[in-house]
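A protein chain is absent from this complex, but the other protein chains hold their places.
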Amino acid sequence: MTPVEITLDVNGVARTCVVEPRLTLADCLRHELGLTGTHLGCENGVCGACTVLVDGASVRSCLMLAVQAQSARVQTVEGVAGASGRLHPLQEAFRRNHGLQCGYCTPGMLMTALELLAENPTPTEADVRVAISGNLCRCTGYQGIVASILDAAAELHEHMGTRPWDP
Amino acid sequence: MKPPPFEYHAPASLDEACALLATLENAKLLAGGQSLMAMLNLRFLYPDHLIDINRIPSLCEITVHPDRLAIGAMVRQRALEVDPNVARTAPIFGETLPLIGHRQTRNRGTIGGSLCQLDPAGELPLLALLHDATVRTVAAGERRRTIPIAQFIGGFMSPTIEPDELVVGVDFPRWPDGHGYAFREHARRHGDFALASAACLLSLGDDGRIMKVAIGVGGIGSVPVRLSGAEAILAGSPGDPVTVEQASRQCADLEALSDVHGHAAYRRSVATALVRRAIAAALDRAAR
Amino acid sequence: MGSVIVDDPVVRRTGATSVGSSILRIEDGPLVVGKGHFLDDIAVPDVLHVAVVRSTVAHATIASIDTSAARSVDGVHAILTLDDLRPVLATPRMPLAASPTGGPNKHTPFVLARDEVAYVGEPVVLVVARSPYIAEDAAAHVAIDYQPLDVVSDPRDGLLPGAPMVRRELTNNVFDDQIVGYGDVTAAFAAAKHIVADELFQHRGLGSPIEGRGVVAQPNVTDGSLRVWSSTQMPNELFNMLVETLGLEDSLVRVTCPDLGGGFGTKYLVYPEELAIPAAALLLGRSLKWVEDRRESFVSAVQERDQFWTLEMAVDADARILGIRGRLVHDQGAYVPRAVTIPYNAARTLLGPYLVPAYELRVVVALSNKVPVATIRGAGYPQGCFAMERMLDLVAVRLGIDRVELRSRNLIPASKMPYTKPLRERSGATIVYDSGDYPATQAEALETADWQHFRARQAEALAAGRYIGIGIANIVKGSGRGPFESGTVRVSASGQVSVFTGAVAMGQGLATALAQIVSDELGVAPDQVRVIAGDTAGAPLGFGGFASRQMVTAGSSVHLAAKAVAAKARRVASHLLEVAEDQLEFRDGSVGVIGGSGSVSLGELARKLRGAPGFAFPAGVEPGLSATINWLTESLTYANAAHVAEVEVDVDLCQVTLRRYVAVHDSGKIVNPMIAKGQVIGGIVHGIGNALFERMGFDETGQPLTTSFAEYLLPTATDLPLFEVSFRESPSTLNPIGVKGIGENGTIPVAAAIASAVEDALSPLGVRLSCTPVTPEALFDAIAAAREAALRQAQDGTHQRL
Partner (left out) sequence: MELTNAFEVPVPEEEAFAVLLDVARVLPCFPGAELVEVLDAQTFACKVTLRLGPIALTFRGNAKIVESDPVAKHARITLRGSDEKGRGGADAVVQFQLHGAGERTKVDLHTTINLTGMVAQYGRGAGIIQGVAAELTRQFAGRLQDLLARTTDGPPD
């Protein structure tokens, strides 16, 4: 079980760390790279709280080994707002529509919604519900989350004409 | 729920992977990881070696041939879901793929991994059985095999491949353009493992009668099965409701297991309804 | 469709004062950028990680524990059993929680099991190692030699003569057996025109917050103090238990709640791990961290499991309730960690908003070799509601009366409020429904759901071979469980206004609501108020978050504390500005002359009230600009609600689809409508889990069968309709801010409303539903039974209606 040095781009910053091969990507982000925004809710690929983007695709980071992310482009919730700290429309919409209560599932929801809106700028309510059907939430009953994503879609779509959101 | 220790290998070529498989004891292949990583985290599995085949480029192609659709073992389920060639030549994929797990699992899950896991409720093993697909494997020393899917399915989650054999692709024989197709599944929630699933492919003759038909049922027994009795009843018939009903009743004597989500009688009843609906939908599409 | 959700009038309501307005939450800032501070995010230096070795057998004696193999794993620091912990433990057994008597007794759990295990998942050994991975590796090598004993899996089997004991120390598997009731039941049933009887099975499962439990314990070896973080709803109770079982002085212990990833009752109990890990930290002199994984949660976090009801209801010729009697067997599990409340809550609240002249329910609390049972969101109320509403539907079907008409005849009319129920609260106070209009709440729900035109829609669907149905349920919910929740408001010299409370934030927007209350009193913007909840350093006295109590108790205390601070600030400012108190107003963090420019900042007042050597204090003024109030209450204040559910049933697949869901809630004065609506919808979806999906399965040997989120099913976004929620406001007459609780209210009526709707959809088949959850298999069996009954009836030619 010889440790391996890996280098990966996390939220636009090249990060290097030495990991055991069995270390999951989720645990690497949380405990090696100090990005505790990604959360663990089940560790067997069902709850979606650990969802991050790897090379633009949403994945359950508890079902990936950190060594598998070698030279990949990883985006976590800490990388959604702009470097200036300016919130992404999704983050503002979640606050505006009470899209979170305890906030534990929120990072996973945000990353899943980012992938959805990147591919489908004008989703229907049903599209949104299917997209987040792999993310469990026990507090909100999902209605606030669906409203937030639809609100953010409208917001982004409105500005798409003038200038796409830049951080 | 953290994975147990193992030696990690990431071969860059097929030969390197086969060499590792031939020499390492108690080794497991890591493809999409959506089933394997879960079993590692749950500590159901204790492999001594993990061979990660995600960096082997040659296993990711989708090629359309006149008689078949050749799909590399490492093709991600999401790629299958959106590939225009697949949609054109085998439209049943488009109806089936969105039912597999969730977007996050389909982004990583592969067709080869799904076939080797051979989950009783797995949608892709049922689709392969429906098409009489063939599985291509390689092993060290240039050993190559093509295994008919019926023979590939050994038993509960047990494909009949040797420990040193690596699945490299699956060939789905093509059905004539305009064929009828349908995949129907019942799961407790969207994306859950199916309590029962039914799939149907059929093509009509010039007389409007059913010339060729394939029906499969999954999720209720230990392995997916072909409903050959129902196929015989439908073949040559116009697909009238009485015949369709008689065909769907063939589910009554299928092997069905009981667990916390449903007992055998309930599962057979659901399978019967799904077969009826799948045949009707396939007929409707074929007629159009 | 999207716009309907976004521009919801309730969510957008803003009023003159902060209280009553849907201001945006001050908690959200860090949470939407991944800067939350949850238990596992806590990093203390040189921390070691703990894995807990748990019993794999439901009942056995422990012959031996061999830790040699585990100790040899590289990276293991220590392996501890109860014997190892005894030097730092005053008692091997945990004190009884939530009870005036307190102290360990022969029903409370052990800190770690030593001689006998009584449920699968009971903690036995702690493995301490460099990483969670290594701790788990070593845990698999701890060899425990279990000698199996007979198991009681179904609690009813434990009541049979000659049944094996759940624990060897017991002589009886019945923990408690008492009657709840009043009035002359025998006379009521003698006078009855109709009597209906039924047997009901109810199961509620787990709280399943997406963040499990966890503890970090940091001992200070120099001064002997101990800092503990725990993902708990009860910091003060954990503090009290740590002091008692570790024999530490109050001043040496501090318990802090980090951000909680949900509670739902799962974290309402102090667990063995929350004492064992701090004890191990003291013993080893090392900081320890334990983070529960999901499988552990299914075999050790509390569950609110099975109840077996047999009920009879007597009605007169006009279908008015004369009396209810029956028996309830409640599964308590292997131990009794807290005073038992669920079955008694269920027994009392079965009466709901209805007139019930005579009532007698025998409550039997039965032990079993399973995880201990304690309250989950709703705490017995959903079961009481389900029992009553199902019996009312049985009467309606048997007598051919419309279900709404039957309820309207038996609802407590507004004219009789406040209404006294001749039953006693836990505190001894009699139950008084202080305010609310139950018929009007029901009427509003029926109106919104368009109940009256449903029959036409139903007939049209049935003609097309589709089965749709509608159902209703009414509830009353006691809220604001006393005796108090602490509330301190303090202004520092910088002008920062801080609130300290024993209440706990777990996603319900507690900080925002308390900040709104303080804002209206001190003229400071809510997002300028800092709320420190659930830290015993800030609130040495207090209870925590449960039973929909915090707005009533913490809200009242913080309201009164803020008023006291305002009064002091006004008096000192009047002294400084030499202006009469009634000429002053609070604005932008200062006290200023109304219509004038003179003002003094709250910070300046706080600095003045610190005092300066030699300078006199204004007459009759105490030092410091702060106030601590523990507003006391003995009785509950009663909220109410009416829910209407519309469903479609696919009879081939036995699949229930929710088409519409209407909920009308009266929780008195609403502090933040947006947050209140979120609580109701979240509660409803938890109820939908109990109604259709969630089942914690065990086999006959007490082995758990559903130990992952793939087997234990929580509702997901695609299983749900759009929820139509509206509020009525009958202010509470029992507290200074007129509020009532809401956290659990959404959950309570759901199983009853959905069962009623599914039964209505299947009325052509004559199906009777008496169980939760209504799983596909339960529906399949119910439909098969109804078809058989219909066949039998047809065969022997008896067609007359009962």
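Labels A, B and C are assigned to the chains in the order they are written; within every chain, residues are numbered from 1.
Following the convention adopted for this analysis, a contact is a pair of C-beta atoms (placed from the backbone, for glycine too) under 8 Å apart; a residue touches a chain by one contact, two chains touch by 3 or more.
Everything quoted here is computed from the prediction, not taken from an experiment.
Asks: Counting contacts across the entire complex, name the shown chains the missing chain touches.
Replies: Touch partners of the hidden chain, whole complex considered, are B, C.
Asks: Among C:423, C:532 or C:710, which residue is in contact with the omitted chain in the full complex?
Replies: C:710
Asks: Among C:31, C:120 or C:518, which residue is in contact with the omitted chain in the full complex?
Replies: Only one listed residue reaches the unshown chain, and that is C:120.
Asks: Which residue among C:73, C:140, C:423 or C:525 touches the omitted chain?
Replies: Considering all chains, including the one not shown, the answer is C:140.
Asks: If the hidden chain were put back, which of B:19, B:64, B:157 or B:265 would touch it?
Replies: B:157
Asks: List the subunit B residues touching the unshown chain?
Replies: 39, 42-46, 117-118, 120-121, 156-158, 193, 222, 257-261, 264
Asks: Considering the whole complex rather than only what is displayed, give the residues of subunit C touching the chain that is not shown.
Replies: These residues of subunit C touch the chain that is not shown: 56-57, 120, 139-141, 148, 295, 697, 699, 701, 703-708, 710-711.
Definition applied: only the chains that are shown with their structure count from here on.
Asks: If each chain is a node and each touching pair an edge, is that a line, ring, star, complete or other?
Replies: complete
Asks: Per the centroid of Cα atoms for each chain, what is the distance between subunit B and subunit C, given in Å?
Replies: Subunit B and subunit C have C-alpha centres separated by 43 Å.
Asks: Just give me the whole-number Å value for how far the CA centre of subunit A lies from that of subunit B.
Replies: The separation of the two C-alpha centroids amounts to 30 Å.
Asks: Pull out every residue in subunit A that's touching 2 or more other chains.
Replies: Correct list: 20, 22, 43-44, 130, 133-134.
Asks: At which residue positions does subunit B touch at least two other chains?
Replies: Residues 1-5, 42, 189-191 of subunit B each touch two or more of the other chains.
Asks: Flag every residue of subunit A that touches subunit B in the complex, lowest number first.
Replies: 1-2, 4, 20-22, 24, 27, 43-45, 48, 51, 57-60, 62-65, 67-68, 112, 115, 130-131, 133-134
Asks: Flag every residue of subunit C that touches subunit A in the complex, lowest number first.
Replies: The contact residues of subunit C facing subunit A are 1-2, 5-6, 8, 11, 24-25, 27-29, 31-36, 38, 40-41, 133, 207-212, 259-262, 264, 293-294, 506-509, 674-675, 677-678, 681-686, 708-710, 714, 716-718, 720, 722-723.
Asks: Spell out the part of subunit B that touches subunit A in their complex, as residue ranges.
Replies: So the residues of subunit B in touch with subunit A come to 1-8, 10, 30, 33-34, 37-38, 40-42, 50, 52, 54, 78, 98, 101-105, 107-108, 189-191.
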